[in-house]
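Worksheet: one structure, shown below.
Here the complex is missing one protein chain, while the rest keep their positions.
Naming follows writing order (A and B), and every chain is counted from residue 1.
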Amino acid sequence: MIDKIFFNMTRTSALLILFIVAWIFVVLFNHSTEAMHAFGLDFITQDEWAPNLEKFGAYAAIFGSVASTFLAMLLAVPVAIGVAIFLSEIAHDKIKGFFGVSVELLAAIPSVIYGMWGLFYFVPIIRDIFGGVGIGLLAAGIVLAIMILPFMAAVTRDAMNTTPDILKESAYALGGTQWDVIKDIIIPYAKAGIIGSLILALGRAIGETMAVTFVMGNVHHTPSSILDPTTSIPVTLANEFTEADSSLYFSSLFGLALTLLVMSFVVIAIAKFYFLRKVRNGQ
Amino acid sequence: MTATQKRVIANRIVLTLSTLSAVIALGFLFWILGVLVMKGLSALNWNIFIFEGAPPGYAESGLRHALVGQAILIAMATAIGVPLGILAGTYLSEYGKNSKLAHTIRDISDIMMSAPSIVIGAFVYAVVVMPMGHFSAWAGAIALGIIMIPIILRTTDDMLQLVPGTLREAAFALGAPKYKVIMDVVYRGAKAGILTGILLGIARVGGETAPLLFTSFNDNFFTTNLNDAMPSLTVTMFNYAISPYEDWQQLGWAAAFILSMFILGLNILGRLVLLMSRSK
Partner (left out) sequence: MASIIDIKEECALQVRDFEFTYKGAEAPSLKKITMPIAKNSITALIGPSGCGKTTLLRSFNRMHDLYPGNVYNGEIEFEGRNILSSKEDLIQLRTQIGMIFQKPTAFPMSIFDNVAYGLRLQGIKNKSELSDRVEKALKDAALWKEVSDRLKNDANGLSGGQQQRLCIARAIAVEPEVLLFDEPTSALDPISTQGIEKLVIELKERVSIIIVTHNMQQAARVSDYTGFMYLGELIELGNTENLFVTPKEKLTQEYITGKFG
């Protein structure tokens, strides 16, 4: 009897997760239908976002999300791979431990703090070097890159560490240098894991709100240079959700939220199920 | 130059570059940590714990409202996320095991763990804030609770699976019903791991800002009314930091420092619990 109740409690809780995820999609979809009816495809292809005119085109926000994430990846990926190589192949045990602790420290810092740092300390530097207001796509990309770097380096290192020692030793035994072993053995062997890890980091970056809200500008305008202020989906949501004053405005914001959820779901699913599953099955 | 010499030089270049990237990465990270510690410590004083929010320019201005609000929100989120997460994790490990349903739940919950937290905020806005007609601590706690479930679920599932099957069999052999075996033997065996999962889960949602922006919203004054907007450290930090007032910005840094120390403390505690249970 109690057995049955306990079983049903656990089963219900487990099913609840599926239910919540489905519910999230349904709710976001329902609330965005008004905007979809009003704008159709224009919602994602037009960049005019004018609440006073009841016109909502999300192109600038979508573009900003993609561009800032792309920029962040462009900056973070080479450094993260460099750090991962350093950690797995060069650093002595003490440095590894020290770095491990640093990464933990950074993981403990809420992303809103990266945003504050970016606004107060990094934006002025960009302004001094490149002129302009400092706030914009470049600042967002850099802050985002710094924020995902520790996670990215850690997961890339973990992926590289799955290469069996004996395989690396075999290449060293043929007279390979460390770089030979890295490029010919470790990277081909751990390829799926490395790519999966990088895409997972991308999935996180695309939905990141607080680190970029400070430094992006929230201007609904497709930027013509990386120094221009612009916006992204999470930045728009963070800034405008509490200000929306019409049902179409709300509906458009829900449309943005749905777009973001679908984008990150797809990216994360590709990372997890295509690349990282391969790794899990391969071992 | 021989081929081997070329390889040796290429190797040196790559190793230098990779060391350089580690230095760059660490440099940025210590810059941020340094700013956080310097700014936070210099803004820290007793007033912060005594006074609530005040208009800019007032000396008697503090973060008591946000500290208490944050504590309430996290406690409520934990009350929602932990039981559900543990029960769901128990289902996966003890009943679902390798069934298709269990794997689907694991996959979906894994994706949820990396999904944008602001979207959860929008969802809770639609299903809690809109029907209620106003922001509330409930809404904020539900948003954080939803974010917490997959984290607790995953660690519980993993930790329960580490409990050896022979232990379960031994308990079954004594004639115990399954729920008793799970409660008395499996949970006990995985106690430290589950506790670590809970601590890390709390640490994770403790730093969340985005899902609170339009659920619990914010309030510059002390409140314990769960039906009303509730201040939190993170949203307060955000609002103060983007304000043009220097004293508010100072308070923002103090909030950032306090929150980071809290989250760091939880992370360390979580690891200690696990280490201590392993060394036994």
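Keep in mind that, in the parts below, a residue touches a chain if its C-beta (ideal position, glycine included) is under 8 Å from a C-beta of that chain, and two chains touch if they have at least 3 such contacts.
Here the structure is a predicted model, which means the values were calculated and not measured.
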Option touching the unshown chain, where A:Gly176, A:Gly203 or A:Gly255 are the choices: A:Gly176
Where the unshown chain meets chain A, residue by residue: 92, 164, 166-177, 180, 184-185, 188-189
Interface with the undisplayed chain - residues on chain B: 2-4, 6-8
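By definition in this document, only the chains that are shown with their structure count from here on.
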Touch list for chain B against partner chain A, complex: 4, 7-8, 10-11, 14-15, 17-22, 24-26, 28-33, 35-36, 83-85, 87-88, 90-92, 94-96, 102, 104-105, 107-112, 114-123, 125-127, 146, 149-150, 153, 177-179, 182, 203, 206-210, 213-214, 217, 234, 237-238, 241-242, 249, 252-253, 256, 259-260, 263-264, 267
Of chain A, residues touching chain B in the complex: 2-3, 5-7, 9-18, 20-21, 23-24, 27-28, 31, 78-83, 85-87, 89-91, 99, 102, 104-117, 119-121, 146, 149-150, 153, 175, 177-180, 182, 200, 203-204, 206-210, 213-214, 234, 237-238, 241-242, 253-254, 257, 260-261, 264-265, 268-269, 272-273
